[in-house]
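Only one protein chain is missing; all other protein chains are in place.
Order of writing sets the chain letters: A, B and C. Residues in each chain are counted from 1.
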Amino acid sequence: MSIRTEPMTVNIGPQHPSTHGVFRLRVTFDGEEIIEVEPIFGYLHRGTEKLAEERNYTQIVTLTDRLDYVSSMINNQAYCLAVEQLMGLEVPQRAKYLRTLTAELQRVASHLMGIGFFLQDLGTLGTPLMYAFRSREKILDLFEMLCGARITLSYSRPGGVFFDAPEDFWPALDQFLADFHSEFQELEQLVLENEIVMVRTRGVSLLPLDVAINGSVSGPTLRASGLGWDWRKMAPYDAYDRMEFDVPVATGGDNYDRFWVRIQEIHQSIRIVRQCIQQIEPGPTRADVPLVLRPEPGAEAYGRVEASKGELGFYLVSDGGISPYRCKIRSPSLMNLTVIEHLLVGWRLADMIVTLGSLDINLGEVDR
Amino acid sequence: MDCVLAPDNILHDTLLFRVIYEWVGQLLPCGLSYAVAGIAIMLLLVNGVLLGAGGFSWLERRLIGRFQNRVGPNRWGPFGALQPMADLFKLLFKEDLVPRGADRIVFTIVPVAMMAPVVLMMAVVPFAKDTALANLNVGVLYVLAVTSITSIAIFMAGWASDNRYALFGASRGVAVLISYEVPVVMSLLGVVLVAGSMALDDIVSAQTVPFLLVQPMAFFVFLAGTSAELNRTPFDLAEAESEIIAGYHIEYSGVKFALIQATEFGAVLTSSAVMVTLFLSGWSGPFSDYLGWAWFLLKIGVLAFIFSWVRATFPRLRIDQLLAFAWKFLLPLSIINLFATALEVYFLRNDAGMLTTNDLWLMAGINFGVAFACLLTFGTLIQDKVRPAKSLTAASLSSPEVG
Amino acid sequence: MYGIAMAKGLLVTLKNLTKKPFTVQYPEERLKQHPRFRGEEFVWYEERCTGCASCAKYCPLGIIKIVTTPSETAPAQGDKYKLELFDISIERCMFCGLCVEACPYDALFMGSGFEQGQYSRKGMVIDIDQLRNADKRPSAFFRPQLEDAGYDPQGGRPLDWQEVGRESWQWHEREKAGMKIARPVPSDLLADGPRVDSSFVEDSVPEPKATDGPAPAGDAE
Partner (left out) sequence: MAVQQLGVVELAEKVGGALPESLAPDRPDDGALWVNAPKIADVAAFLRSDAGLDFNFLSSISAVDYISHFDVVYHLTSFSKRHTALMKTRLDGRYELALPTVYHLWRGADFQEREIWDLMGIRFEGHPNLKRIMLWEGFDGHPLRKDYL
């Protein structure tokens, strides 16, 4: 006797607690098993690229805040690098260090959020998330000190950073680094080797390296598949050429490895922050640039950084006006979703949520 | 009209019932008085469970708050203790929505069907000396039978809601409940063997040594099984917040949702009560003739704390892992426990078929040994699946070689 | 062995049970805000404002509306416009602070509050009268002179228009030279009574071109 079964199509999202925003997946299940996946985007599409064509170069910085809104600092940095490339601007040394430092702090904050929600998706009742937020809040406090905002920072500007750090920033940063160690250790103890986390994530949703590369996957997701490609190492920008750090690589390409790579990257980021504090020297923080920039007509630039989610690129084309003629944003979150079908089909509903968490997408960036 | 309860009446041992029955019996005919006393007791029980559920919901939220290094509800009342009231009133005044495609009748019955077993379970649990509502001689069986109603209620909810998430939740819930019923029953057999009775009162009095020590494996299996049946982390698949949002009760709102929530929190308390009775020697303790209820509540509190603690700490298992856990780990454990206990009882009991306190201590020692051996064996067997994280080797962290 | 890490996890949560919560009970307790905080209540000094509308032009969202007429006394006093309308509709404001950066006269400041919730969108427009009467506790965002004076918008007294400008010292020189250069704190910021700075007009009125086209902020000078 055979039981008659029917596939069942379910919309996961756009209103679902674990799709990290307004992502929607139309999933067909056979029981709990996924047999078909169709990602549907655009619920947060704000036309950033079109808006950028009507803003001047400095105003666009505020738009970049809203791409990956948990790592605005890195978005600002990526955009400013592109503009500087476009204009041929030389950035003062101190500004480079400040950017590097803040970008790494932001990477820690972003990864903490990624890890926290990954574990939330695994079904913890928010405990690791709260521990992660405990540290993240302190980073945001530092950012508030630096530039008056916590999320939408607009700290980097073409030609440097908008202002030097206040005097009381440095002791506060030291205090944060001192506290962070034990706080993060607690989080690691809670989850890093937890058996339930292991059985839930090891060997689940495998991403082989060739599929990852072919699918334009970058960032921690790529590194978890076994390739230590990090733009900070490969094409150092700002002060990264003077930083000593390792690139965590895992070879499994499963959910656990993606999680593990993020945890290790936090350690490396803290290492970079410490080096920045040691190496930074007094000096100007912004090149002598006017508020309104006018690059050469026909100039174009592709500025890329290793953002917390992967390769974030800004392709700018100028027509000589005060705003870019075209501003294309290469968002890592969208590109990492290319492999979503490969990752999900054949796994179960519960794995799907965890896999989405392990990709650490940000819908502000996916939809732009 | 002096009504006197016959000694063979099932409710004869229930002091409170008898007092009410005899007092009301002075005014009303005996039959009516019986009914009045019954309803009074029932109201007491239902409201007691609901109140307990409210209290526990506050306690758990406070506890989890502190586990997560935050405060938890603290706005209304001292330490936020009136928060459950606020929640209740909010939910009472909310619109009671029924989805268009839902099966209205079944949909409406569900909250009641879920509430019923929780309340019914309390009927046989002795709160203190001579305070069980009904001292059934098949108390354990009754508890097990009554809890099985939950699975039907869950499936009704999932089916009637006309929602695919609810269906997921329901099918998961039923699978879990059916699977965990087996090891739970098997683990209780050990307890029954040692106590030599199925009446909860007798089990309490048999615990000169708490059965937690005599039957550690049974306790573990029962604890895990109960967690699963209560849908609590790490076994909260049926309502997995991050996956299927609320599972079978996704479509419930207003009063119905309040009832389902109350059931969930109440069920933790009643299950704890059963566990206290079976494994933690119930209401007995120093001065238990007068302070039995205090001991009882204290022990429930300890168990509830453990439930909250576990809930605050662990992630959730996947459905196949959860079922594998039941069939491949808990069931063998409970069978081993049953056989070990049976052999021990067979060899240790005296001519009257009774076990002395010394026998119980001996059994505790043996069973702990068995438990440790089992843990070691099973731990080795599943080591592959949960091997620890890669250590931070130079190879995985060195500057990358791209090839 | 199986369960060790889980037991460790339980210990971690148990340890946190005894710790002091890290959260803040908001209305009663507040986090310390840094002076650079970009808040809602814009601080505007009409005396310093020439109506050049740099802020309006520089706002990425175009939410600042300024209507000016040449004042009758303008030829005598320099090229100041009379402001008729100065609306900031903060319902769309994203607090980027670019308007403050664009202001060449230090007339507009970010505020430091964040509790301007309203029941209707109409209430979210700060008009000129509100701006005039608002509490003058400017945020130190993009205003190094306030930072150097150690001004704290939360705890400090309201500042007068003569006290908030950067005309009495060469801030941009220091901006190029970096933070570490020691520099006397301008004492006039700390003075009690309002003191008219006669050098103001002479120092800070730039070339007339500032009124058309987005004006460079002070650093371009």
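Quick note on the criterion: a residue touches a chain if its C-beta (ideal position, glycine included) is under 8 Å from a C-beta of that chain, and two chains touch if they have at least 3 such contacts.
Keep in mind it's a predicted model, so treat the numbers as computed, not measured.
Student: Touching the hidden chain in the complete assembly: which of A:10, A:165 or A:217 does that?
Tutor: With A:10, A:165 or A:217 as choices, the missing chain is touched by A:217.
Student: From the list A:68, A:311, A:351 or A:365, which touches the chain that is not on show?
Tutor: Looking across A:68, A:311, A:351 or A:365, the contact with the absent chain belongs to A:311.
Student: Residue by residue, what part of subunit A touches the chain that was omitted?
Tutor: Interface with the chain not displayed, on the subunit A side: 41-42, 45, 47, 49-50, 211, 213-217, 227, 229, 231, 234-236, 298, 300, 302, 304, 311, 313, 315, 317, 325-326, 328, 330, 334-335, 337-339, 367-368.
Just so we're on the same page, only the chains that are shown with their structure count from here on.
Student: Hey, which chain ends up farthest from subunit A, C-alpha centres compared?
Tutor: B
Student: Is the C-beta contact count larger for B-C or for A-B?
Tutor: Of B-C and A-B, more C-beta pairs in contact link A-B.
Student: Distance-wise, how many Å sit between the C-alpha centres of subunit A and subunit C, to the nearest whole number?
Tutor: 30
Student: Subunit B to subunit C: how many Å between their CA centres?
Tutor: Taking the mean C-alpha position of each chain, the two centres sit 58 Å apart.
Student: In whole angstrom, what separates the CA-based centres of subunit A and subunit B?
Tutor: So the centre of subunit A lies 43 Å away from the centre of subunit B.
Student: Got the subunit A residues that touch at least 2 other chains?
Tutor: Residues 127, 131, 134, 190-196 of subunit A touch two or more partner chains.
Student: Where in subunit B do residues touch two or more other chains at once?
Tutor: Expected reply: 67-70, 312-314, 386, 388.
Student: Residue numbers of subunit B touching subunit C in their complex, please.
Tutor: Listed in rising order, the residues of subunit B that touch subunit C are 63, 65-71, 74, 309-310, 312-314, 375-376, 378-380, 382-383, 386, 388.
Student: Under the definition above, what is the set of subunit C residues touching subunit B in their complex?
Tutor: 1-3, 5-6, 9-10, 12-14, 16-17, 19, 21-23, 25
Student: If we count contacts the way the header does, which residues on subunit C are in touch with subunit A in the complex?
Tutor: Against subunit A, subunit C makes touches at 2-3, 5-6, 8-9, 12-13, 15-16, 22, 31, 33-38, 58, 60, 94-98, 101-102, 110, 139, 141-142, 144, 147, 175-181, 214, 216-217, 219-220.
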